[in-house]
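I'd like to ask you about the structure that follows.
Excluded from the complex is one protein chain; the other protein chains are retained at their positions.
Entry: chain A
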Amino acid sequence: MRLQNYGFRNFVGCGFGILLPMSGPVCLLHCRKMVGLSLGEKHFIKGGIDQNIRSDGRKRDYYRPIFVETGVIPQANGSARVRMGATEVIASVKAELGKPSALHPDKGKVVIFVDCSAVAEPTFEGRGGEELSAELSVALERCLLGGTSGAGAGIDLTSLIVAEGKICWDLYIDSLVISSDGNLLDALGASIKAALANTAIPKVNISAAASADEQPEVDISDEEFLQFDTSAVPVIITLTQVGRHYIVDATSEEESHMSSAVSISVNRKGHVCGLTKRGGEGLDPSVVSDMISVAQHLSELLMSRLDSEISAAEAEIGDDEES
């Protein structure tokens, strides 16, 4: 008998709450986790970053070890689980038939939704994680789906159309944050990319000879599937500024000291697909340009690493199916 053990957090606390003082400008988003660090620890983290050695030994531009597993949710069209250090997220893609919007009759629809599980942080229970979920969902949509006109989308929406103006595929991308140790946006971006690579959309046969205002009959194939094309899907790189330097892939400890963070999504060609700045501190425009070029450089490494992880994960599924 096989038991499914879903990761748990047990929290034994006292009846009264403890408020910890925070020093330095910290944006509201990251106040969600009151990291109780002493002054000495804070100086240690900041000093380490200044000298290009972070608390876990990484340099400023190193990512934590990334693990990708695809096909974790059999009921979904595509799914993936990504672990970056202690941050763990699961993304699933479900495709349903729907009607394209009147403004874009030749495009399908994609909806991205992020849910922060209470298992990651006790404060996410009930409605506690709503603000963060909303912020992450919108940031992901901005990075992956392009503008309101649909221009510049990382996901090709025209490939989701079945019958122009009448039937299209609606992709629902749902992400779940299981464990939160900083750098959620990058992990979510990577998980969505992996889930899309794992997505198989069933082939639809439309019965011909339907008049212009009738809904045509559809026959969804159970056998034939089309693998989703993810060559244009960008990766998201978040650069967190702590003190005078910026680091990539910050842990939640490091994030609690950040003055600002810029998340940049870059695609395979090195084009910037979306940009989000968070945090209260203002940034000099030259710093932002520098961050963009750093992100472009790092995106090549991250993209190739993710690609190799994803293909390894997909190959594993292929082996399992054959054996």
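The working rule: a residue touches a chain if its C-beta (ideal position, glycine included) is under 8 Å from a C-beta of that chain, and two chains touch if they have at least 3 such contacts; residues count from 1.
In the analysis below, contacts and distances are computed from a predicted model.
Colleague: Tell me the UniProt name of the left-out chain, picking from "Exosome complex component RRP41 homolog", "Histidine-containing phosphotransfer protein", "TATA-box binding protein associated factor 6 like" or "GATB amidotransferase".
Modeller: The record names the chain that does not appear here as "Exosome complex component RRP41 homolog".
Colleague: Quick one: which of A:Glu141, A:Asp174 or A:Glu253 touches the chain that's been left out?
Modeller: For the chain that is not drawn, the touching residue is A:Asp174.
Colleague: So which of A:Asp115, A:Glu135, A:Asp156 or A:Glu281 would be touching the chain we can't see?
Modeller: If we include the chain that is not displayed, A:Asp115 is the one touching it.
Colleague: Out of A:Asp106, A:Glu125, A:Glu164 or A:Glu300, point to the residue that touches the absent chain in the complete complex.
Modeller: Missing-chain contact among the listed residues: A:Glu125.
Colleague: Go through chain A and note every residue touching the omitted chain.
Modeller: For chain A, the residues touching the absent chain are 1, 3-15, 72-76, 79, 90, 92, 94, 96, 113, 115, 117-119, 122, 125-127, 172, 174, 176, 178.
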